[in-house]
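Read through the structure below, which is laid out as structure tokens, and then see the notes.
A single protein chain has been omitted from the complex, and every remaining protein chain is retained in its original position.
Going by the order they are written in, the chains are A, B and C; count residues from 1 in each one.
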Amino acid sequence: MINLLVCIIVLPALMGIISYFIQCNGIRRTFWLLTAILHFLLSLKAALMAPYLAPTLWIGIDALSTIFLPLSSLLFLMVTLYGIGYVKREPVEQQNDQEIGGLYQNTPESIFTGSLLLFLSAMSLAILSQHLGLQWMAIEATTLSSAPLIYYHRSKTSLEAAWKYLILCSVGIAVALMGIFFIGLALPRGIGDLTLSIILQHSGQVNTKWMEVAFILMLVGYGTKMGLAPLHNWLPDAHSEAPSPVSALLSGALLNCALLGILRIQQINAAAGMASFGQGLMVIFGLLSMGVAGIFLLGQTDYKRMLAYSSVEHMGIITLGFGIGGLGAFGALLHVINHSLIKSPLFMTAGNIHSRFHTKSALKINGLMKVLPASGILWLAGFFAIVGTPPFGSFISEFTILFAGISSKLWWVNGLFGFFLILAFIGMTGVFLKMSFGKTDAPPDKEHSISVLPAGILLLLALVLGIWIPGWLSNIINLAVQMLGNGAG
Amino acid sequence: MHLISWLFPLSALLLAPLLSGIINRVKAYFAGRKGPSILQLYYDLFKLMHKSSVYSRSTSLVIRLAPAVILTCLVLACLILPWGGFPAPVSFAGDFILLIYLLGLARFATVLAALDTGSAFEGMGASREVQFSAVAEPSLLLGFLVLIMHTGSLGLAGIASGITIVDWQIAAPLLVLVAFAWFFIMLAENSRMPVDDPNTHLELTMIHEVMVLDYSSADFALIQYGAALKLWIFGGLLVNLIIPVKFDVVWLQAVTFLGGMFLISLLIGITESITARLKLLNVPKVLVSAGAFSLIALIIKLVESYQ
Amino acid sequence: MNALAVLLILSCLLILGSSRPRVAIQVVAVQGIFLGLLPILRSWEHLTAGIWIVGISGLVFKGILLPWLMQNVLQRTGIQKETAPYVSFGTSLLLGIVLLALSAWIAVNLQLPADASPVLTAMAMFLVLVGLFLMMSRRKAIMQTLAYLVMENGVYALGVSISLEFPYLVELGILLDIFVGVFLMGNLLFHLDRELQHTDVDKMTELSDLQTISSEPGRDA
Partner (left out) sequence: MELMLLGCLLQILGGLIALAVRDNNKASLTANLSVWLGCALAAIPVISVLSGNSINPVRLEWSLTGSQLVFGLDTLSAFFCLPFLVISPLAAMYGRSYLGNPERRLGSHWLFFNLLVASMLLLLTAQNVIMFIIVWEVMAVSSFFLVMHDHEQEKVRKAGWTYLIATHIGTIALLVFFAILGSETHSLDFGGIIANRKMIVHTGALFVLAIFGFGVKAGFFPLHVWLPEAHPAAPSHVSALMSGVMIKTGIYGILRTITLIGYTDAYLGWALVIIGIISGVTGVVFALAQHDLKRLLAYHSVENIGIITIGIGVGVLGIAWKLPALVFLGFGGGLLHVLNHALFKSLLFLGAGAVSHGTGTLDIELLGGLLKKMRWTAWTFLIGAAAIAGLPPFNGFISEFYIYFAGISGVRAFTPGPIILAAFVMVSLALIGGLAVACFSKAFGIVFLGEARTTKAANVHEADLQMLTPMVILAGLCVLIGLAAPLTVYLVKAPLGTLAGSDGFDFTGIMHHTRTVFGYVALIFGILYIISLVFYLIKKLLPRANQVSTTGTWDCGYAAPTARMQYTASSFAQPLTELFRSLLRTRKTSSRIKGYFPANTEFHTETPDVAKEGIFAPIFRLINNRISPLRQMQHGNLSGYLLYIAITLIVLLIWKAGF
């Protein structure tokens, strides 16, 4: 069955390369859509067969990947649906951006589509790889394939964002590579293999000190990519400058890949009996990220940046959940899903808003509910979802993390957790309410169903997750939590 | 016994207008005048009953209904008021709260009727009325609390019969404090000097009188009569407190009580003659002081019971 | 081998003290060649085909392809020299010495196993630190790319020094990643030059939250 997994990785890569050379927009878009659908189906199949797929040398699907793979694939499919409409709307010729005050011209669609498919391939590889080196490679590949996507608009600011993204993530990833070397160092002599299963086999005999160094290096390295404060600085720039479908993917899928990198080493840590070392650091980074996000969410007026900071916040929540461990890890994995299901539609909706108003400043937007009724509803629903209002799934996951924290008697952590949630909430409320309501003279727009439907589907899923968590899902999450060690930090 | 207890409210209804007559005579005496007849208010009421009504164009049904409501409240309050050792026709635990709230309803009706005329003067009077009563009520209730603690009874009947000469011997300071507080509240609630001058002629300085400027004929009669009843009720409360002599014999008790009422009207007359009007701004302070008297009594009582 | 390490260290100092990107590219090329030789030299006694592949591919990528790429970018953009770095060249050199001492201390402190070379480790650490430092202290975007290369060289050297070998596929993948990364950086550099008429990193501060945050949160809701 290895072929299935290889297909999942290779298919989009091949299609991506082909897409670079297809000149006809229609054919390429069909290609794109077909790939997305196929990839999603294959991922689903892989996920369903996951327990029966024995781990092979480098690629395999375990409980963690079973959670991440279909999620990313689903997001990609939805982004594809949305994105096809998006690129259709985007003009090819050079145009003037009043906000930045400069001319810009979009990247040719073929490069965009190609990079996007390569990006998908890299993400799939990052999720499926069972070898630390291979995973590193894949995560770096996600950076590389997404940099052109961020630079899609080819404006001054998007160039700046792409540059910062590339440099910071490359540095981070280099640090992570050092971390991988240290894992090799920590393993008993003569092993020299960084396949996950082999490391786990020998986890009893690792050198603790080097393992700690390795963990720190990898946490900082992948943490940069994941957007943990204070390493997150590329994130608001990149997410706000990227075209909306890309932002949706970056936030919903890419960050998860980096998170998976950290989880892998935490898995090793746990197997080596050092789970609490990693957890302590994760609690700190989690809170720090939430705090920093809160600082920038309060009073934020750029709605795309606000969404980006919200991603930082939620990555913080997730990291905190893993740091608490046990039930917290359960909540964190659940939150990974919820965050992806909510943040992506928000970015998509932000895209709709931006193409109607041509501004990123919330101060200049009023009465969304009237002007763009469908997007307005999605925007508000997404708001309530992202701040963890029941019955959206994010509430359940946040409550689980809080519950776990309180059960572990981490009073300070919980206090700060609550405080930061409030900070972020206050910050985001201002922007969302300002935009959604109010008086406006702009005439209402009829929206294309393709630009709102994908977001709607994702949000609906998030809503379902708040009311009903299917048994198989909680089983898989439980399995994944066991992989990360049961110890409550 | 049952029938007899109905006699007392009846006598209140009959004798209440007499109080203002006595007060006015005392004041006249102090001023070196002869003064009006003791029955003057009866004459006035009779005369008003036979006049035709004049209503302001601004008014509505409210001002026509108000006198009836006000008088009803006061009549009902009389039904609750005990006469020393004799319980009122209606007496139950916590009845003093109902008494106070009946007075409150009467005040509400008075104030609304005043506002019904749309006159700035009457509005001003109403405003003052609600201000003073809002401060006076807690003080009055604090006094009750002291008496409840002292007598261990939750109803007016128990309180009234519970205060005996012995109590005045052992707990005089407490009772004096409460009595003093109540006396002042009585003056305030009944628009007497030093809070309000019932004989003033300047609308700007009135409280109660300005609220009833627009009444005429029977309405005014009811209002005047109600005012007399209100004075009677407060007087009665005070008499129950300061005349500790309680008899089982009806006529002895009646005489004692009526004597007490006479005494109270003398006291009011004297007070009115020898004091000057307070600045309106100072009235709340004095009312709060009255509350403070009761509070001091309460604290003393608490400390005592703790020993 | 130790001599190689010393040469690498010296090359770093050269980059630290130089203001011209052209010189830096040449030095990086030399570094790449040395690094390609490193694994071959290190396992001279029992050389396998794998090590040959790793060494040669490293040499080709790091010593030839990447510098060529950078040279190309340099020519296309016509960047001349780093004029006013955040940290002056003299101070940079001085700091370089401090960093060297630091990396030596780290290498000693790591309590490496017997088969790892402390000198090589120290050198690798030094390369990484210098790379990081250069990135922070230089204004020209091209210098940052070069610094990134230096840093990657260091990481590579670290891998060699603690005798860690990846499977060839992964090894090649890593090299390819770096290559593509630098290619992209070069590409962006070109765009930078065209769009902004400069490649100064400190002028790229358009994106920050200093303007987008209103001083009174919520008042505008």
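Simple rule for what comes next: a residue touches a chain if its C-beta (ideal position, glycine included) is under 8 Å from a C-beta of that chain, and two chains touch if they have at least 3 such contacts.
Since we're looking at a predicted model, the values are computed, not measured.
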For this session: Report, in label order, the displayed chains that the undisplayed chain touches.
Result: A, B, C
Exercise. In the complete assembly, which of B:L76, B:V176, B:V250 or B:L263 touches the absent chain?
Worked result: B:L76
Seminar exercise, completed: Checked against the full complex, the residue among B:L81, B:M124 or B:I264 that touches the missing chain is B:M124
Seminar exercise, completed: Of C:M135, C:A157, C:V170 or C:L188, the residue touching the omitted chain is C:M135
For this session: Tell me which residue among A:I22, A:I295, A:V452 or A:I476 touches the hidden chain in the full complex.
Result: A:I295
Exercise. Going by the touch rule given at the top, which residues of chain A touch the chain that is not shown?
Worked result: 163-164, 167-168, 171-172, 175, 209, 212-213, 216-217, 219-220, 224, 230-231, 233-234, 236, 277, 281, 292, 294-296, 298-299, 367, 369, 384, 387, 389-391, 395-396, 398-399, 402-403, 405-407, 414, 418, 421-423, 425-426, 429-430, 433-434, 437-439, 466-471, 474
Problem set entry | Touch residues of chain C, complete complex, unshown partner | 86, 106, 109, 132, 135-137, 144, 201-202, 204-210, 213, 215-218, 221
Seminar exercise, completed: Those residues of chain B that touch the unshown chain are 49-62, 64-65, 67-69, 71-73, 75-76, 79-80, 90-95, 97-98, 100-102, 104-105, 107-108, 111-112, 114-124, 126-128, 130-131, 133-138, 140-142, 144-145, 148-149, 152, 154, 203, 213-214, 217-219, 222, 284, 291, 295, 298, 301-302, 305-306
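Everything that follows uses one rule, which is that only the chains that are shown with their structure count from here on.
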For this session: Could you tell me which shape the graph of touching chains takes: line, ring, star, complete or other?
Result: other
Problem set entry | From chain B, the most remote chain by mean C-alpha position | C
Exercise. Ranking chain pairs by contacts, what comes out on top?
Worked result: A-C
Exercise. Roughly how many whole angstrom separate the Cα centroids of chain B and chain C?
Worked result: 97
Seminar exercise, completed: Per the C-alpha means, the centres of chain A and chain B lie apart by a whole-Å value of 78
Problem set entry | Centroid distance [mean C-alpha coordinates] between chain C and chain A, Å | 28
Exercise. Of all residues in chain C, which are in touch with two or more distinct other chains?
Worked result: none
Problem set entry | Residues of chain C touching chain A in the complex | 110-113, 115-116, 128, 131-132, 135, 141, 144, 148, 151-152, 155, 158-159, 162-167, 169-171, 173-174, 177, 180-181, 184-185, 188, 191-192, 195-196, 204, 206-207, 209, 212-218, 220-221
Exercise. Contact residues on chain A for chain C in the complex?
Worked result: 58, 100, 131, 133-134, 136-137, 140-141, 143-144, 147-148, 151, 154, 156-157, 159-164, 166-167, 170-171, 174, 177-178, 181, 184-185, 189, 192, 194, 209-210, 236-237, 240-241, 296, 298-302, 305, 361, 363, 426-427, 429-430, 433-434
